[in-house]
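Apart from one protein chain that is not included, each protein chain of the complex appears where it belongs.
Lettered A, B and C in written order, each chain numbered from 1.
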Amino acid sequence: MQETIVIGVIGSDCHAVGNKILENVFARAGFNVINLGVMVSQDEYIDAAIETNARAILVSSIYGHGEIDCIGMRDRCTERGLDGIPLFVGGNLVIGKREFKDVEVIFKGMGFDRVFGPDVDLQHVVDCLHQDIAVYNREHLAVEAAA
Amino acid sequence: MQETIVIGVIGSDCHAVGNKILENVFARAGFNVINLGVMVSQDEYIDAAIETNARAILVSSIYGHGEIDCIGMRDRCTERGLDGIPLFVGGNLVIGKREFKDVEVIFKGMGFDRVFGPDVDLQHVVDCLHQDIAVYNREHLAVEAAA
Amino acid sequence: MELQNKKIELPDFLAEREQVLTTWPTGKDVKFADGVKYQESLPEHKRFAAVLKKADQEGKTLSQPRAGVALVDEHIALLQGLQTACDLLPSTIDAYTRLNRYDEAAKGIAKSREAGTSLLNGFPAVNHGLAECRRVVEAVDKPVQVRHGTPDARLLAEITLAGGFSAYEGGGISYNIPYAKKVSLERSIRDWQYCDRLVGLYEEHGIRINREPFGPLSGTLVPPFMSHAVAIIEGLLALEQGVRSITVGYGQVGNIVQDIAAIRSLRALADEYFRAAGFDDFELTTVFHQWMGGFPENEAMAFSVISWGGAIAGMSGATKVIVKTPHEARGIPTMEANRQGLNATRQILNMVQDQVFPASDALAFEVELIKREVRAVMSKVFELGEGDIAVGTVRAFEAGVLDVPFAPAACNAGKLLPVRDNHGAVRVFEAGQVPLPEDVLTLHRDLIAERARAEGREPSFQMVVDDIYAISKSTLIGRPAK
Partner (left out) sequence: MELQNKKIELPDFLAEREQVLTTWPTGKDVKFADGVKYQESLPEHKRFAAVLKKADQEGKTLSQPRAGVALVDEHIALLQGLQTACDLLPSTIDAYTRLNRYDEAAKGIAKSREAGTSLLNGFPAVNHGLAECRRVVEAVDKPVQVRHGTPDARLLAEITLAGGFSAYEGGGISYNIPYAKKVSLERSIRDWQYCDRLVGLYEEHGIRINREPFGPLSGTLVPPFMSHAVAIIEGLLALEQGVRSITVGYGQVGNIVQDIAAIRSLRALADEYFRAAGFDDFELTTVFHQWMGGFPENEAMAFSVISWGGAIAGMSGATKVIVKTPHEARGIPTMEANRQGLNATRQILNMVQDQVFPASDALAFEVELIKREVRAVMSKVFELGEGDIAVGTVRAFEAGVLDVPFAPAACNAGKLLPVRDNHGAVRVFEAGQVPLPEDVLTLHRDLIAERARAEGREPSFQMVVDDIYAISKSTLIGRPAK
């Protein structure tokens, strides 16, 4: 089954190149990719995910304001009924050159399931997606169906 | 009065370029420069200084073995009657990139009056020479004359 | 709004101005006469246009970093730390301000105060306002330019120019297409006519402000002719509004012959088009941007990319070079990293300064090729605009005649696909609707085929992707792994 995922670059961020590559990679990996492009607001991701019944949201932030733009994203998902939807974030997430593990702590703290640096191997991300979507389908959507 | 100074590169060191420049600079500054060139042993400096009645010995070490080659130089001078002669050392004195102040401590510990890094301003060295030779002439040679 | 390339009438400008100055509270402090007086008070060595002109006359290449942080005192400390290692200073504006989201910039300022470190990717000049901008200008001893990426940069221009900045980067195309998503080109060109008109007004009052179209666009495999066309159009639009000091720009692609040919042809073409449009009293200079695409993360490797850019900038004869840092792949550089980039650049600029890149058939060929490509595109733009370059530009983007690779703007066709040839020069793989002459297209096709043969694969989007990553993975050309 072709799973749907939503991707885009959050906030006021205009970096388009990585986004075009992510679309290409995930599409070739068999996903139905809804690409919102650059400068996407939290609600735009969520609208798209609800509309397309997506199984994961992948947020990019390249320009450094990720630490501000991503605040509250998880709560907003939950609020709007996307309970437990896999939330990935990747890119140059904070201002300046900082240790990746510190950056990871910040974004995990915000409720992102997976945090990736700019040099991530995208094949690894595809694997993570399959894995997390499987769990999501089993746990959350099963619960929903039962409810 | 034209003071005589002895210069040369100590040990098995073949670096000749700085030595040629030092000769040129000190000669233009008015010194009578006895240049022993490269690969000079401790005794060769001292022989030359005695022979020419020199007022200072300037040792170069560029190749990194300075820390070994310079051991005992001050004692040898004293032994051979060059009591208190101004002893300068300069160049890339030790192996590796180390803090200059640590290098200075080592060579001052060996009895060198002045220690210089490779980026020293040679005009400053000329000033130091004049100063130290004046003191040497006053203190040591006066003593000698009195004796 | 009826867009046309025509100097904005003063009354219309002033009426618009009143409105612009109310879009954020700090606007109310700006008085034009006071701005002129303040600019007049700046000494020659802090006037951007004058310093550029001198360098141009002496055949020197000046260096300039990018730098900007959230808070004024920190920003001053940063520029003071950099000015001993460079010739020209920037103030890079944060991304919220670029999109006129001053409330978010305000939040960023507050959070940065809390965090004790800048959480913004630039200096929010509008929020800080006129007096603070002057504090910046006064605290440093080199000319300062506003560098940003703002489709509607009217208020920013009002505040920073009255604030003593003496150069202003950007343009209605170059600060829309790579930087925005939904801003119409009519809108951004019109708003930049305002900025240029403001600069023209300063000019009328004896204050020369330098204007610099942003050359690199998306920074990613942009063929020289396309960025040249944009730079020339923005130059023409600026001249019409009264701008007189113009620095046309170009982002390094990494092939020595193409890069040197690009700067040479850029200068020649700009001069030619500006004169053909009836202008002859402008000061034209050039800027070379060190590689603007993805950088290697390894800092030693990054130094080589920086250095190579510096070498080509110097040998091409560019008037200034915009300098990257060893932190590029990762994040906003520290002052120290920024200084390292500048020092590396200074060394290589000094080393190539007196060297002449030899005249050769290969170089002449590449210069001629770029010139023909630019002329083909420009004449179509004029044709579409029925003689009006502003109108022609909007229609050309609609038609895909002007087309910037990898740009986010909705009004950009995105059909032009570049790829490197077997020597690393950027060529056109898919032309989309860009009207290159048939023989030129054949040439590009042949050059790309040569590479494809060498790699034993067909040219494809994967080849393009490989090229996008290449420099960050330590090569120029994205060859398949053996």
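Basically, a contact is a pair of C-beta atoms (placed from the backbone, for glycine too) under 8 Å apart; a residue touches a chain by one contact, two chains touch by 3 or more.
The shown structure was predicted, so the numbers you read here are calculated from the model rather than taken from an experiment.
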Touching partners, among the displayed chains, of the absent chain: B, C
Options C:303, C:382 or C:406, residue touching the unrepresented chain: C:303
Option from C:65, C:108 or C:254 whose C-beta touches the chain left out: C:254
Interface with the unshown chain - residue positions in chain B: 11-14, 16-17, 20-21, 24, 37-39, 63-65, 67-68, 92, 94-98, 118-119
Residues of chain C in contact with the chain not shown: 254-257, 296, 298-301, 303-308, 310-311, 315, 339-348, 350-363, 422-424, 471, 474-477
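Basically, only the chains that are shown with their structure count from here on.
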Between chain B and chain C, centroid-to-centroid distance (C-alpha), Å: 56
Centroid spacing, where centroids are CA-atom means, of chain A and chain C in whole angstrom: 32
Numbers and ranges of chain C residues touching at least 2 other chains: none
